[in-house]
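Shown here: the complex without one of its protein chains, the others still in place.
Chain nomenclature is as follows: A, B and C, assigned in order of appearance, with residue numbering initiated at 1 for each chain independently.
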Amino acid sequence: MQQLGMGQAVNQALREEMRRNSEVFIAGEGVGVGIHVNPMFPTTGLLEEFGSKRVRDTPVSEAAIAGLAVGAAEAGLRPVVEIMFNPFITLASDMIVNHAAKLRYLSGGKSSFPLVIRVKTGAGFGAGCQHSHNLEAWLAHCPGLKVVMPATPADAKGLLKSAIRDDNPVIFIEDMMLYFAPGPVPEEEYLTPIGKADVKRPGGDVSLVTWGNMLGVAFKAAERLAQEGVEVEVVDLRSLVPLDTETILESVRKTGRLVVLHEATRTGGFAGEVSAVVMEHAFGELKAPLRRVTGPDIPVPASPTLERFYIPDEEQVVTAVREIL
Amino acid sequence: MQQLGMGQAVNQALREEMRRNSEVFIAGEGVGVGIHVNPMFPTTGLLEEFGSKRVRDTPVSEAAIAGLAVGAAEAGLRPVVEIMFNPFITLASDMIVNHAAKLRYLSGGKSSFPLVIRVKTGAGFGAGCQHSHNLEAWLAHCPGLKVVMPATPADAKGLLKSAIRDDNPVIFIEDMMLYFAPGPVPEEEYLTPIGKADVKRPGGDVSLVTWGNMLGVAFKAAERLAQEGVEVEVVDLRSLVPLDTETILESVRKTGRLVVLHEATRTGGFAGEVSAVVMEHAFGELKAPLRRVTGPDIPVPASPTLERFYIPDEEQVVTAVREIL
Amino acid sequence: MQIPVEKKREMLWTMILSRAFSDTLSELCKTQGRVPGMMILSTGQEAVGSGVCAALLPEDVIVTNHRSHSHLLAKGADPRALMAEIYCKSTGCNKGKSGTLHLAVPEVNAPCTSTVVGAGLPLAVGQAFAQQYREERRVTVCFFGDGAADEGSFHEALNLASLWRLPVIFVCENNLYAGAQRYEEHTRTRHVADRAEGYAIPGEVVDGNDVLAVYASLTKSRQRALAGEGPTLLECKTYRCHGHSESDPQHYQPEEEIRSWRGKCPIPRLSDNLLAEGRITRDEIREMQAKAEAMVRDAVSFAEASPYPLAEEALEDVWAD
Partner (left out) sequence: MQIPVEKKREMLWTMILSRAFSDTLSELCKTQGRVPGMMILSTGQEAVGSGVCAALLPEDVIVTNHRSHSHLLAKGADPRALMAEIYCKSTGCNKGKSGTLHLAVPEVNAPCTSTVVGAGLPLAVGQAFAQQYREERRVTVCFFGDGAADEGSFHEALNLASLWRLPVIFVCENNLYAGAQRYEEHTRTRHVADRAEGYAIPGEVVDGNDVLAVYASLTKSRQRALAGEGPTLLECKTYRCHGHSESDPQHYQPEEEIRSWRGKCPIPRLSDNLLAEGRITRDEIREMQAKAEAMVRDAVSFAEASPYPLAEEALEDVWAD
């Protein structure tokens, strides 16, 4: 099987969908000509293949980029626009939250808004808190938006293809750190369903629910714990909205123990939603308290020592698991 | 004791703090001359008392309004600015999230940002989802911001005064529906601490945690249940950040049962945080599953029948409580 | 510019219809609770929507804002469906989800209405982009207020539309107020149209109470757009004769100012012109008025007789499947 980084997987998904449907176009800052010439990046080479009609470099105008997507989607195109880094989504958030998410409802179901907003996220590249700020919990708290956050190149490809074909607005969050971590991606065409979590590692002792870049941390922790005879079930949500509560509950009913792991800051993070769902529907099967392993409630600091402190690591996960065994 | 609506209580707080400290000023759309001449509204009469130097009507420019506050606060003033309705906070969110919340951290603690952003929220006035959208969970997921959401006029006054004197950025969320529900407000000067929840009604059978406008619904439900002999303890959070976990846990340890009630939509709402905190720290004392009573995962519809359906009511709370008794 | 008499009569009709519509709503608002929500009308500003829409073809798109009724009626929206939506009934064009503030009528190519001030402009850019992408002979018009011209979205939208030469016409309805703020209190820019130069696009000021002037300007800018020459910023100077909403006592609008602008009402202005040219008779005008009133009465009856949506319908229409 081909080994691709997540950026390359995204690139393949864009390429395939753009070949398949001429109503798909991409737009954003540097999606055509960018400052990097790097085959690991998601939009490399698309301008060359599809031309400047369909690959649109925009000014630094996030509200206009998102508005372009919303208006063009209503008119029947399938925009895939990029917001360069997660914190800049604030600048587009009126268009996303008050328009992409709501205009269909406001139309009484007459219009639809088949658009994808790709956004890069994640700490780890030393740029500090105005570039690194995980905000998936915000977007998940906005009815009308689907929210997808893949953890592997294969899922990224399959989910992005589904997102582009979805008739609803989809926020597609790519952790930059995963661009440089190759993984297997099937060669043949496939779609990964939005709204289906994936048990990435089965285990009977504790359920470790996570998504995005933290999957790697989850694996490392699971391996260490396996050496102690503790079998961790790693559930990769992949989509936050719709949330696959069935898969979460099934796992927790089996293990009776739950740890939720995310890179975003703790208070108000999406771990809260996961724990509420479990506490509502599987309370009787729970054998131990919840543990959350998350970023601390601080902005992401720039300095390497501080940034490492910010990012949850397997040590913290191992400790959390041990605490509730 | 004087009986005031929440708008009037806010007005008194602004008046007292502006008299006390000449570095306090207010700015926003229509905070001086507005389209309503209504003594129940928060900024009525302030222009007359303090003049146009300190009561600044702004253009319709939410990013500039928030930026004004951030810049002026760094320079040592104490801005209290208004974002007219909660959904428009999206337009100011870069300034709030990436600047008000982060610039102190980025300065290594050298600068501080003593500002208050007042924002009106709440469903119930038939304006639909671009005016009514409760977003407190977003702001609570942003380290560096304090988030306050009072439920009574007395708390509103005391909390706003504290917010204005706080050296950190505070988001102060006012539910419009409460402007027209008078309640007692002490005449003498007082401050209500930010970060302290308030047990608004003691009870031993079930903990009902809520905030803002839903306190009224909580009371109604508690009264009905009291007639059945069920004693509900109503915990009004008042502040989401800092969160008074002690008071929540104390209540749940006593009752063993938790219902969380908020008007915001369910998925990703702040009830998740409350339930995670309880599940982490009071799991052993819990006797029953969690119940959340919240707005459904839809935008707030305009039509009265639909809007009523959206807003959680005491019936739903009573049902939730009965389910876990 | 030579404007066909049929066009002129069409504009007179849509203005009369809009006025009957808003006068009726204004009247209905005097009975508390009869119509839910805020009531925002364009009494006195009808020439903008009528002149613009008369210059458009049905396939052209409009994007409008909180003050939308006259735009939508001029674009051909069904008064019954509008009125029922304003009443928040299930027969409304948006099944009661929208109410008066964000009426969306895709049937007449008015699909994107936002009550977030300034938000229409980026949406219109998206619509116009789709038209250009598909090489259609259609344009998009975006209606917005003078207050909206201070929002960041205005700036980003105009720059992008100019850069890509999109077929969009930005129609600023400068009614001298944004909420309670007079124009001079929210900007020092003499004319909103003065901002056009900053985007290297044509900016034009037109008498917004002269429907023929509006029609002529729009026709010209539409041709530019179709010729691939890009957007135009058209500022229509008009006046908000009512308060911001019907519950606004207009305490900050000088009475003399209101009176003087009422004297510049666009409807008699056009009808006098047509009468003078012998293109219409007084009886015909009276007939139009009677017909408009009847249509609006019918719309109100329809709306009042219609049921509210069932509570559970609130859960519908969030997702496309």
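Definition applied: a residue touches a chain if its C-beta (ideal position, glycine included) is under 8 Å from a C-beta of that chain, and two chains touch if they have at least 3 such contacts.
Everything numeric here is computed off the predicted structure, so don't read it as measured data.
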Which displayed chains the hidden chain touches across the whole complex: A, B, C
Residue, one of C:Val5, C:Ala200 or C:Ala227, that touches the chain absent here: C:Ala200
Touch with the omitted chain, as defined above, among B:His36, B:Arg104, B:Lys120 or B:Lys200: B:Arg104
Given A:Ser61, A:Ser93, A:Asn134 or A:Ser275, the one touching the chain that is not displayed: A:Ser61
Residue, one of B:Pro59, B:Gly128, B:Gly158 or B:Gly269, that touches the chain absent here: B:Pro59
Option from B:Val70, B:Ile117, B:Val185 or B:Val274 whose C-beta touches the chain left out: B:Val70
Positions on chain C where the hidden chain makes contact: 150-156, 159, 162-163, 185-190, 194-201
Interface with the unshown chain - residue positions in chain B: 25, 53, 56, 58-59, 61, 63-64, 66-77, 79, 94-95, 98-99, 103-114, 143-144, 167-168
Chain not shown, touching residues in chain A: 29-30, 33-37, 57-63, 87-88, 91, 125-128, 130-131, 296-299, 301-306, 308-310
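One rule holds in what follows: only the chains that are shown with their structure count from here on.
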Of all other chains, the one whose Cα centre sits farthest from chain A: C
Chain A and chain C, separation of their C-alpha mean positions in angstrom: 40
Centre distance in Å when chain A and chain B are each reduced to the mean of their C-alpha atoms: 30
Intercentroid distance (Cα basis), chain C paired with chain B, Å: 36
For chain C, residues contacting two or more additional chains: 96-98, 102, 114, 116, 152, 318
Where chain B touches two or more other chains at once, by residue number: 87-88, 91, 128, 130, 297-299, 301
